[in-house]
Every structure is written in C-alpha cells, then in structure tokens.
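Note that one protein chain of the assembly has been removed; the remaining protein chains are unaltered in position.
Chain IDs A and B follow the sequence of writing; residue 1 opens each chain.
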Amino acid sequence: MDAVVIAPLVIDGVERRFGRLAVLRDIHLRVDSGEVIGLLGANGSGKTTLLSICAGLLPASGGRCCFGARGEGELDVAGRRRLAFVAHSTQLYPRLDAEENLRLYASLRATTAAPDKVEFAALLRRVGLGDAGRRPVGAFSRGMQQRLAIARALLGTPDVLLLDEPFTALDHGGQKLLIEILLAERDRGAAILLSSHDLEAVAECSDRAVLLADGRIVATTARSGSTRDDYAARIRSLGAGAGREAEAAV
Amino acid sequence: MTGRARIPIASGLARREGLGFHSGGFAAAASPARSCYNRAVVPLLRQAWLLARNDLRQELRDLELVLTAAFFTVVVLVMFALAFAALPASAHVLAVPGMLWLGVAFAGALTLTRIFDREREADTLRALLTWPVDRVAIYFGKLLVSLSIVLGCGALLMPALALLFPAAQALVARPLESALLLLLGSLAYCAVGTLFAAGLATASGKNVLISVILYPLTSPALIFALVSTRALLEDHPQFPTYLGQLAAVDAVVVVLGAWLFEPVLLGGARKPAAGPSSRTRSRRGEAT
Partner (left out) sequence: MKRYIPVALFALAAFVTPYSVNRVFLHTGIERKMGTVQKIFYFHVPLAWIMMALAVTCGIAAMIQLRRQSRLAEATSIAAGELVLITGLGVLITGPIWGHATWGRAWTWDARQVSTGLLWLIFAAFVLLRRYGAGGSDRLAAALAIFGAIDVPIIYYAVKIWKTTHPTTDVVGSLPPQMWNALWPCLIALVAMSIGLLLVRIRQEQGAMALDDAWIAFDERGAGKRGEVGDA
C-alpha cells in the first residue's frame, strides 16, 4: 500500500480461537469510507466475535485489524476516538436518564475540561427519543434503549461505525429510522460494518454483504450497478445460504 | 415518531461538527514536560473523576451499595462483639486490629463484587472499553468509588470498636492517625480488589473466585495494616514507620494494579513486527 487512500477499517487475516474452537479463520475484509457492509451468517458463525475484535474488546489470535491511514494494529485512545461500537447489549446505565447517559459519554470524550454544550435533545430527536430525555433508562423498552445506544454511537462523528445486530428490538419505524441514519452517516464518509439477520434491512442499507459461515467468509455480493431488487434477491439467496451452511455444520 | 425525528442530514451534520470534540486538544504547550503532563495526566484525572462521579450519582439514586455495605458492617460488628465479648481485656489490643481489618476485608469484597456486578448487568464496562477513555482512568474511577465505600465502612467500624472494646480507645482518641491508617490500608485492599473484580466481571462471571483470589493476595497488605493498627493502639513509637511501610505497599500495589488493568481486561498488545500472517504460518508449521 503506497500513497493510495487507506480504508478506515482493514481486517487483515484475523483469526480467533477459544482453546480448541476456531471461531474466526483468516478473515480478510476492507471497509472503505462511505461504505456500508452487512455481515450475514447463522448464529455462531463468528459475527459478534469479528465485531468485538474490530472494536478492540477481544484480542485476535492471529492477524490484525488496522484502523485508518496510520494503519496501526492497536486501538489507543486516539484510535478509539474515531470508532463507535453499538453492541448487542445496549450497555446503558439503567439508573440514569437518557440525557445523563449521553452526557457521561460525551464528557468522557471531550478533551477540554469544560465540554461544549451539546444539544442532547436534538440528538435524541434524531433517534426518535425526543420526549424521553429525562426518563430513567431502566424504564425504557429494549427498542428505546437500542435507539439511545445508537445516539451514543453518533456522539463523536465516528469514522468507523460497528453495529452488532442493530435492528433487533427496533419496531418498523425504528428500523427505517436507523437505515436513514446509517445512510446519512455513510454519505458523510463513515465506514460502517454491521451484522444482522434482517435481510431486508441489510439489502436496504448496505453496499456489500458478506456471508460468514463457520468462522470464514464464504460468499460476498455487492450492490454496485445492480438494481435494488436484484441486490435484495442476491442478499436473500445469501441468507438462504446461511441457513444451508448452518445445517451442513450440524 | 419517525416523522418527527427526520431532521435534515446537513443540519444535523453541521450541528455535530460544531461540537468541538475534535478540537485537537492542547495545541500550544509551554514545555515538553508540561505538555506531557497536560496531555496525559490531566485528561486521565478528569476522566477518572467523571467516572467516579457517575457511579456515585447512580449510587445516590438508590443507595444500594452504601446501605448494604453499612448493614453488613454492622452485622459483622455484632458477630465480633458476640464472639469476643468474653475476651480478657489484655487480649483486646491483639483482637481489635484483626476485627477492624477483617471487617474492612469482608465489606470490601462485598462492595467490589457489587460494583462490578452493576457494570455487568448492562454490560456498561465494555462500552467504556470501546470509548476513547484511558483504561487507567476506568481503573482509578472504580478504585475511587470502592475506596470511598470501604472508607465509609471503616468509619463505622472504628468508633464502634472503640465503644465496644476500651483498649481500642486510640482509634477515636487519635482521629488523624486512625484516618490515615484506614485510608492507607483500604487503599491497598481496594487497589488489588478493583483489578481482580474487574477482571472477573469481564472474564467469566465466576464471582466465587473473587474471595479465592482476593484474600490471599491482599493479606500482605492487610498484615501490614494489622501491625500498624496494633502499634497505634499500643502507642508504639514505631507507628509512623509502619505507616510508611504501608504507604510503600500502597504505592507498589496501585502502580501494579493500574499497569495490569488493561492487559487483564483486554489482553496485551501483540507485537505486530512479525507481520500479520507469518505467525499463523509458523504455528501451522509447528503443528504439523
């Protein structure tokens, strides 16, 4: 790689094993800025593990994840500044209200002693929680918590967005909203990697879809050039492939 | 809901670009040393304080940790009083330090387990680990919270022991020394405990192991604390020396805890020098 633009997220031969179990084997994937990649695959195919490794939560057993032009393997504080991860669990403090949750994470992010006044209300409106800002998160439904987790991920205009099953627990309106947000972030130039079982949603928002089975990438399809229906049909067939792979693994 | 939330992308962008989070930090620094201090230490302390304040704010909402720890301390005190009331007065000087630090150790284990249980309930520790927060700040934040609760328990234990056992009068009569002793002893205990409670909370969830690990590991520090307490009660001239040794143990343990926190939670950074896949290849070679 010379002076060419380096993708914000490069997964280079990542593997992960738990003892005798290989969860990921030799994964190569490149997410360019302004690109959404959907990770498909049956349960246990390694999607969450891959995202956790990208987010720096799990060390890879081999290979590495590189972030940004610096191409460094490790995620230091500066590296994490450019990354946001929406995990499968919402990871919010149930005793605090929505605004307090956001304020904590925003102030942890801020470099100056007095962080700028952040319009949390606007951010909450963006994810459809406009009137729930002062309610404790513990009283939120799972879907509302998911929206709040997404709002948190948007706090620092990340270059890389990782989302683990972001569509689960969201109602129809929430899914549409999330797709809109993802597309807006993509147009801004973010590199987005998300895992999902929701084939329709993936077809709607992704530029490429990757099928993981048994810890390796077994199929890839890209939107480029094809019509929307065509792409959706290919994603559906990938999804069917995921089912077949799962059966074959059994 | 959806319709209302639909705000124009451009305006949303402009708004969020203006947040100033990417302000570049500390552009103009007077000297390298000062800049290093500004760049590393100030944000670290600020983040640690923010995290601790966040935990304390949650705690104020329902007082769960404080009340359970306080109640537990009282229960332990009552048990001690029942068990040792018949001790001859001459033995009190020997027994009271043990009661004090056992009480601190018990209440501390309870508190540490609970603090990290709370993080695990909603998996919030992981969110902090992916956030641009120095991991050392997380350690110090948690250390501050657990330390303040354990100190609260100690503040309950000391006067109560002085009341129950006349030999322990010094715990109240010399409040400054007692407070210092309690602080130094609890700091060593919590510094070790925070590291391992955090590790257990993220690793496996087998919280039973915390007592297996914590008591043997903190016992050197607790023994130093015991010796110092006894010296305090006996008005031993070497009390300041013992306190100094306890402080030295504190320094070692806190530095070690802070240094190990990140590798324990996330695994160390692998040396990328060998290149991404050569390691894989050599391992394959080894295997065949």
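Keep this in mind: contacts are C-beta pairs under 8 Å (C-beta built on N, C-alpha and C of every residue); 3 or more make two chains touch, one makes a residue touch a chain.
Quick caveat: nothing in here was measured; it's all calculated off a predicted structure.
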**OP:** Touching the absent chain in the whole complex: find that residue among B:Pro88, B:Pro216 or B:Pro237.
**Re:** B:Pro216
**OP:** Mind listing the subunit B residues that contact the chain we can't see here?
**Re:** 192, 195-196, 199-200, 202-206, 209, 212-213, 216-217, 219-220, 223, 227, 245, 249, 252, 256, 260, 263-265, 267-271, 283-284, 286-288
Subject >> Contacts of subunit A with the absent chain, listed as residue ranges >> reply: 17-20, 22, 25, 59, 214, 216, 248
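Going forward, only the chains that are shown with their structure count from here on.
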Original post:
Approximately how many whole Å separate the CA-defined centres of subunit A and subunit B?
Top reply: 32
Subject >> Touch list for subunit A against partner subunit B, complex >> reply: 12-13, 15, 26, 55-60, 62-64, 73-74, 77-78, 80-81, 83-85, 87, 89-96, 100, 104-113, 115-116, 118-119, 122-123, 125-128, 130, 152, 154-157, 173-174, 176-177, 180, 184, 187-188
**OP:** Would you tell me which residues of subunit B are touching subunit A in their complex?
**Re:** 1-2, 4-7, 9, 12-13, 15-26, 42-43, 46-47, 50-51, 54, 57-58, 61-62, 121-124, 126-134, 266-270, 272, 276-277, 279-280, 283
